[in-house]
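Would you mind keeping the following structure in view while I ask a few things?
For this depiction, one protein chain was excluded, whereas all remaining protein chains were kept in their positions.
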Amino acid sequence: MSRRIVLAHGGGGRLTRELVRELFLPPLANPQLAELADAAVLPWPGGKLAFTTDAFVVDPPVFPGGDLGYLAVCGTVNDLAMVGARPLALSWALILEEGLEEELLATFVAGAQRACWEAQVAIVAGDTKVVPRGKGDRCFITTAGVGVVEGRELADREVRPGDAVLVSGPVGEHGATVLAARHGLAGDLRSDVAPLWPQVAALLGSGVALRALHDPTRGGVATVCYEVAERTGLRVELWEEAIPVRPAVRAVMDVLGLDPLYVACEGRFLAFVAEEDAARALEVLQGLAEGGEAKRIGTVQQRAPGQAPLVLRTAFGTMRPLDLLSGAELPRIC
Amino acid sequence: MSAFQDPELVKGLASRIARLAEKLARRVTFMEVCGTHTNAIAAAGLRRLLPPQVRLISGPGCPVCVTPVAYVDRAVALARHPETILATFGDLLRVPASVGSLEQARAEGCRVQVVYSPHDAVELAAAHPQARVVFAGVGFETTVPTVAAALLEAEERGLGNFFVLSGHKVMPPALEALLADPTLALDGLILPGHVSAIIGARAYRPLLARHPIPAVISGFTPVDVLRTVAELVQQVVEGRAELVNLYGRVVREEGNVTAWSLVERVFVPTDARWRGLGDIPSSGLGLAPAFASRDAAQFPATLPAPKEPPGCRCGDVLRGLIDPPECPLFATACTPDTAVGACMVSAEGACAAWYRHERMAGVA
Partner (left out) sequence: MKLVAKEELRGVVELSGVKREVSLMLLPEAEVGEYVLVHAGYAIARVDQEEAEETLRLLRDVLAAEEA
């Protein structure tokens, strides 16, 4: 009996990784893809290009703070920003379901236009397909983005023991907002979705020793940190009391039985910086309108054999190992 | 209130427990019987705040875990009927049936819908009058009243297409079976806070009179659990065996009488099989004769021969005989993503809690 794809394959946790590693990587094998970074960095005369692709299926497609179109552009330019690339151009392809109201589609386009303006990038190519009613769900958007790597390339292999882990703002807001909308929970919630290049550019321009950046989308902060720890053979220790979570987000998480550390953000990033530059990096971010709540949330350490890659120091001083998400059902967050 | 997570109080209680434990003549074992306690203890790393003489173990507190595979097989078989929408709480979804699971059935196109409330299943019945909505009723006394209420709502709204497949169970007979088991040497019980909110402190008195043992009704915050452990240690040291309610802000002596009266209208006690504990008389709940027409067990279902996975020791974990790492499949063949047994699949299962929070605790 053939194995089937289940919703958990899209969750961003173990099953997603296995799908990519077992089904996609072997036949498509190439060095850039194998890095599994947010964007591929390609050699180019005079510098380096970054190239990325994304798909967006968020449900509901309009939510407090954004919509499918705005999210699609932000998500793509943010992947480029995470490897230190200024966005150059985007393309998008829309798969529309027969019966979609044009007004809703216009909302997505307006959202995309707004994000392009904020990110100072353009959608330069596009495609549209329509599938019969019932064969899609209103609108799915796939994108591709290309950017120019300015300065040093950011990569996990640069991360070292002693580095500080910073977050650019409170976590879990996008996921909490989308889930609340889906489950009929009203509240003071707004997705954090936003283009990140301005903050990243400020960090790059400040000269702090920035090692790597990651935006904690599917799988959240914990998944990103786990993967960095795993790829580098190091250990990440997060500090529970330092992680900023808005009260409304925490309330939604409590009601739905979820952990904010595993829930998607679409307008935040984690920065791994040299310990001695941590304070200055925070100053730079906090000086920006969007970075006001940036905080240090942990540290990178050597990992002894048998130690967990990722641990949380709880408020009581006990150390709790954090694993990858497994099988948790958080479909169509982004 | 976040005051119940106050690190100062937590540290103070940990010190108190350490001081009391010095007077213990031997190691003591306290058992909790509630999935929420299993998780709360593991997630807060509370075991690491306790002295080595005090051991906390998990019992049959995870309703999905103690549900026999035959129930899941029937739920899957019902889900395969084209006119059925099988409504279920999330953690039954991935429990292995003898063949496949509800998740697999959904991937194959069967209508399996995860709901957060039995009320949502009633709304499904209202929204899909042509469908037969079957709610998979698994859960202990905290959940049973909500299912009773939902069923009565369906009655009132004239929704003839709402049915319940009851796998519900009640705790006191299982507790009694554990206390009567000579192979288990328990020194105290951490009693489930929310089950107790429904059945009241009085529900435990008869069985504790027959099997005296220190027993504390406990909340779920770190402060609540550590207060409970301190009280249990103190009772052991002083040679007492009393029922103490340390969750008085929620649990009353008589519990929630309104809620239980609804349960007694809709359900009747039945004998039930518990994974790990075997058959326990009057430990289950079936639909009362007046509601027999809403019993989903009436529908024909082709069932496979029930198959428990070879090597799985969920039963022994549920009895408190072994800790999860002592099962040979733990963290090797059986992980949350490749779960062999229910204790690993369920969010309330001891193996899942252990895998996530305790497995590398020694080397965290």
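Just so it is clear, A and B label the chains in written order, and each chain counts residues from 1 on its own.
Methods note: a residue touches a chain if its C-beta (ideal position, glycine included) is under 8 Å from a C-beta of that chain, and two chains touch if they have at least 3 such contacts.
All values reported here derive from a predicted model rather than from experimental measurement.
Novice: Considering the complete complex, identify which of B:T143, B:Q235 or B:S346 is in touch with the unshown chain.
Specialist: B:T143
Novice: Could you tell me which of A:A248, A:L288 or A:A315 touches the chain that is not displayed?
Specialist: Among A:A248, A:L288 or A:A315, only A:A248 touches the chain that is not shown.
Novice: Taking the entire complex into account, which one of B:S15, B:S293 or B:T332 touches the absent chain?
Specialist: Touches the omitted chain: B:S15.
Novice: From the list B:R74, B:R227, B:R273 or B:R356, pick the residue that touches the absent chain.
Specialist: The missing chain is touched by B:R227.
Novice: Provide the residue numbers of subunit A that touch the chain removed from this figure.
Specialist: 180, 183-189, 247-248, 250-252, 254-255
Novice: What subunit B residues would touch the chain not displayed?
Specialist: Spelled out for subunit B, the touching residues are 1, 3-4, 9, 12-13, 15-16, 19, 89, 116-120, 142-143, 145-146, 149, 152-153, 194, 197-198, 223, 227, 248-251, 256, 258-259, 262.
Operating definition for what follows: only the chains that are shown with their structure count from here on.
Novice: Where on subunit B is subunit A touching in the complex?
Specialist: Touching subunit A from subunit B are residues 5, 7, 10-11, 43-46, 48-49, 90, 93-94, 103-104, 106-108, 114, 116, 222, 335-337, 345, 347, 355-357, 359-361, 363-364.
Novice: Hey, which residues of subunit A end up touching subunit B in the complex?
Specialist: So the residues of subunit A in touch with subunit B come to 4-8, 13-15, 18, 183, 256-257, 304, 306-308, 311, 314-321, 323, 326-327, 329.
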